[in-house]
Every structure is written in C-alpha cells, then in structure tokens.
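Heads up, one of the protein chains got dropped from this complex, but the rest are sitting where they should.
Chain IDs A and B follow the sequence of writing; residue 1 opens each chain.
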Amino acid sequence: MSTNPDKLLVVNNLATTFNTSAGPLPAVGGVSFDLNKNETLGIVGESGSGKTVLARTVMGLQPRTNVTVTGSVLLNGHEMVGVSEDEKRKYWGTEVAMVFQDPMTSLNPVMRIGKQIDETLRVRLGMSKNDAKAKAIELLELVGIPSPSQRYSAFPGQLSGGMRQRVVIATALACSPKLLMADEPTTGLDVTIQAQILNLLEDLKEQFQMSVVLITHDLGVVATRTSRIIVMYAGRIVEMGTTREVFTNHRMPYTRALLESSPKVSNPSHTRLITIPGRPPNLLKLNQGCSFAPRCAYATDRCHQQRPELQIAEEPGHSFACWNPLPSKREAATR
Amino acid sequence: MLKYVIRRLVMLIGIIFVISVGSFYLIHLLPGDPAAVILGTGDSPSNRLKLYKLLGLNKSIFDQYFIWISNIVRGNLGISFISQTSVASTIRAALPIDLEIMGLSQILAFALAIPLAMRSARKPDGLIDRLLGATSFTLLSIPPFIIIVLLVLFVSIKLGVPNIGVASYVSFGTNWIVNLESLALPAFTLAIGSFVVYYRVLRSDMIATLQEEFITMARSKGISQRRIMWRHAFRPSSVALLGAAGVNIGGLLAGGFVVQYLLAIPGLGYTLIAAINDSDYLLVQGIVLVVSVGVVLINFFFDFTINIVDPRISRE
Partner (left out) sequence: MSEFIRETELSQEALLEASMVERPEKNEPLGPLFWICVGWLALNIIGAIFANVLPVQSPLNQDYNFVNSAPSLHHIFGTDDLGRDIFARVVYGSRVSIAVGVGAMVIGFGIGAPLGMLAAYRRGRFDTFVTTVMYVLLAFPAIIAVIAVLSFWTPRSMFKIILVIGFASVPLVYRVIRTATLAIATKDYVIAAKVQGATDRRILMKELLPNIAPIGISFLLIGIATVVTLEGALAFLGLSVNPPTPSWGNMINESRTVLAENPWLVLFPSLALCLFLLCLNFIGDRMRSHYDVTEVKL
C-alpha cells in the first residue's frame, strides 16, 4: 500500500506516548490513515483529543525527550518514525511544513519577520541574501500583507494576530512544501479574520499544488474545505470518511454529539446548544473499553469492556469504531 | 523608543544627583571637627585655609553642597592633604587598571558561561548539565578572596609562574604582555564569580525559551540545531543575562577591591584601601563618587542594550 504513487502520506498504526512522572500517557494510540496528493484532509476533535500531538508526530516534530513513538509514517516515501532529527530535518520545510496554532507565540518575537522567512530560503535552498529577501517580500505579498517591503523589517509585535498568521503561512510556504499541516490555524484569531485565513489557505493550496491536513475543533471550518474528515477522540480515530458521509451519515454517537454541539445559523434563535455530558477522559487512566463510553447515551456493558476497532461502513472509505452505531441512512430508510 | 530613552535619562540624572548628595554628606559622618580629621597629618594654617575654601566649611550646608558640586563639575575633586596630590589625577591614573581588570574578567566570564549554558540547556538534567550545575554551585560558595589567596599560593608560589604574583603589576604601555600576565589572576578570580551567575541565569532562561512554540516552528523549518540555539533561542534568552551582568558589575566591586589590594595592583580598589588606612578622606570621597557613577553608567548601558536585544521591552 505504501508504494501507491498517489499517496503523499501513509500513516500506519502510529502511537505517541509521553513518559510522564505519573506514568505513560498515550496521547495518540494507534492511528492509521493516508492522504492523497492535492487532497485536503480534516482532523476534528475536542481539545485534548490528541490531534495536535498527532500532527506533530506525523511530521516528526514531537519533543526530543520523554516520548516514545511507534508505528510508521511514510511521507512521500520517506519514513519519519525512528529516524534521527538530522534525517527528518531534510524533509522539514521542503516536503512538509506546519502552520501553528497561535501566531502570538509561534513567531520569534525578537527577530524581524522578513529574516524569519528568508532564513529558511537561505539555509534550505541556498539562496543568496538578496534573492532570499526578494523572495520573502514576494511571499509576504502572496499571503496578502500590505506594503510587504516595509513589513519585511517589522517585528512580530508590530503586527496584528491575523497578519502574524499570514507571516507564519508565508514562512511555511517558503520552500514550497508538498504537504501543509495546519494545526488549528484560526483558533487564536478574531472571528472576522478566520474566514480570510482559511480562504487564503485554500487558494494557496491550489497555487502550490499541495496537500493540506487541516486540524480543528470547529466542524464549520472543515465542512466545505475538506474532501475527507477524521474524527478523533482520546487519541484514536473514531470515525473517518468523506466529508459528506461524516456530516450526513455518521455512525459514531460521538460524531453526532460533536455536530450537535456546534451552533448552526439555520437554527431558530434561542435554540439551546446540546452539550456532550461529562468531560474528555484522563489519558493516564483510560479504560479498556471504548473511551467515549462513559459519556455515551448508547453505551452498553460491551462498550465498557471491549474497545471497538474501526470497521468499514457501507460507503467506500467510511469507517467507524462503535459497537452500537447509529443507523445508517439506508438502514433508516428501510426501517 | 525615544520616549523610553528620555525617561531613562531623566532617571539617570536623578540617580546621579542622589549619589552626589550621598557622597557629599559622607564628610559630615566624620566624628568631631571634620577639618582636623581630613587634614590629619597635613594640618597647618595654610592647608586649613585651602580646605575651608574648597569645602566652604563655615557656610550653610546648602552652600557647601553647591560649592562642592560646582568644583566637581569642573573636574576638581580637591587635593589630598595627606599626599599633597590632586585627587582627580590620582583617580585618573588608577581608573584604567580597574576598567582593564573588569573588561578582561567579563570577557572571560561570558566566553565561558554562554557556550556552557547552551550545552546544559540542550539536555537539562543530563550528565554534563548536572556536572556543570554542581561545579557552578560549589564555586558560588567560594568567596573571591579565598580563590585569590589559593591561586596566589598554587600558581605563583608553588608553581612559580613569573609575573603573576603579588606586586608584579606593570602598566599596559610599558609591556603589554607582562601587563596581561599580571592581571591574569585577578581577572580570572573575578570571572569565576560572574561566570557562575551568568551560567545559571542563561541556562534557566535558555531552557524556558527552548520550550517556546517559536522554537518548534524554527525546528519545523528544517534549520540546524546549532542555528536554532544561536539565532533563535539565544537572543530572547539573553535579557535576564544582561540584567544580571548590570547588577553583577556593582556586586563585583568588593571582591575586585580585595583582589587588587592582595596583589598590590594600583587600581582604584588598592588606592581606596590605602586611602582608608591613611584616613585620606577626600580621596575616599572622590573614589566613592567616581565608582558609584561608573557603576550607574554601566547599569544604564546594559539596560539600553537589553532594549536593543529585545524590542518588546521598550514598547511596553
């Protein structure tokens, strides 16, 4: 399966465990998925579901100490698990790049923004100082920063959050990566700016012919911008399928709860949002059954005892992990 | 930025004013008749007249301060009635030695502290970090006067290294090699104390910086570990280091004076102790004034550097 030339990314049984003083913490527990060229994949889940750790582990960007990673990540044919940082560094920036969550903290506060962009160009592509500067200004313009040649020498503190996130995107795109990991790229921004940044990412994806992994807790963000969605809970994939399937024909109760708890414009005013009872599990004390069982209205004894594996749904590419799935559309129709 | 500089300058002038009042008032701490104490062995009617003119001792205290400060502004720190020499020229002769020792010790301290702190921060609690931590902690608890006594014993007396022991000082102009040799022990002794402070401050800040998101972002760009340490982590971590350096210079003085005194190096420290022992109060007062202002200026310089290093500070 790893030899399929259309697959840019093949993740197989990837697990990330932090070795904490309180015991091993399985932040990501055995995740497999793949990504086609020029595809946009959404990863959704609550805070603490392990999506950020997953994104970083896929890139190989996990902390250097106190962490164990097993499984396999093939990035454009290169294995990223179990190799040295020097080896991974060859692919960072050029094959895969990341847009970080909070532009307030992800830019170096004491380095001019232009320098942060052309550093990549000079170090990775060996550009001359002048060429790199010209390219950096071009990138700033591309991501929609007004008067880029002046902003080139600004410090991050002199820019607004939205502008800073544009700079982060420009930095990530500097070496034309084939895969862009966008980790909650709009969470730290004003609502009015969020759509602009997402549209920018979408445009750039076309322009750079990239694949994008879009990580978010906000289903509204992925609804129209992704072709497939992965739903994560407690470090595992609980449902995965085309965006359309996941939105309209989800089987896992957690997915439904997640959908119901996000507000919709079509709802009449003063509609009470449905919340998910309970709280995300403590990863240090996971039960042996389904992690969602304690919060699930449909949970049975089996759910508490035995962990459900991903099973294929009716539609191709759609799978879910649940012992008591919601009825599919077809089942509902025949009933 | 300009507003910040102006505010700091106003504060600087205020501090120098306070220092001048403090130094001026020292004379009035003397027991009994200050004129008699100051003149000491040089007490003669003609000297007494000169002193009264210099200090305005028969006028009100405000007039005295005014007379004193206007003399100082003109570079007249008075004449020592003990040695019959101008205080200003004595200080001018000694000051460069202090600056040289201070400069050498600081260069040495930074040259050791920066790379070692970075090495430690790369693997906190690793073997090298623990070793350096224990060493720096032990050194922290050995006062400079013990270090210099031991160094003189082992390097100069036991090993017999020339030009390095007591009273081997030669001015830079006479023979710069011997000059550097003669200042090696004092510079090294003072460097140890500074090194410990700088190492510890920079290590802890580097560890904090390396956990910042922008370091992960720099990693994700695929640039080398070395470049991340120097280009991305060092500068934001060096604010506390510069602050510590500014404070540390003031803290070094007592140790620096002792070291000069023990090795008979004729800097301000040596001159000051000699002046205290000779009850040469005008000279003591002059040195106190010059050293205080010097320390304040050095602090100001470091403050200023911090703002260049980290543009966030002056914007706040």
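Points to keep in mind about this one:
Keep this in mind: a residue touches a chain if its C-beta (ideal position, glycine included) is under 8 Å from a C-beta of that chain, and two chains touch if they have at least 3 such contacts.
On a predicted model such as this, the values are computed, not experimentally measured, just so you know.
Only one of the listed residues, B:L55, B:L253 or B:V309, touches the absent chain: B:L253. Contact with the chain that does not appear here is found for just one residue of B:G103, B:P143 or B:P162, B:P143. Shown as candidates are A:K90, A:K129, A:K264 or A:R279; the residue that touches the absent chain is A:R279.
Summarising the interface, chain B meets the missing chain with residues 11, 14-15, 18-19, 22-23, 26-27, 29-31, 124-125, 137-138, 140-146, 149, 153, 157-158, 204, 207-208, 211, 250-251, 253-255, 257-258, 261-262, 272-273, 276-277, 281, 284-285, 288, 291-292, 295-296, 299.
As a convention for this text, only the chains that are shown with their structure count from here on.
Chain A and chain B have CA centres that are 54 Å apart. Put simply, chain A touches chain B in their complex at residues 56, 59, 61, 65, 85, 89-94, 97-98, 100-102, 105-111, 119-120, 123-124, 155, 157, 168, 171-172, 174-175. Within the complex, the chain B residues that touch chain A are 123, 212-214, 216-225, 227, 231-232, 235-236, 309-312, 315.
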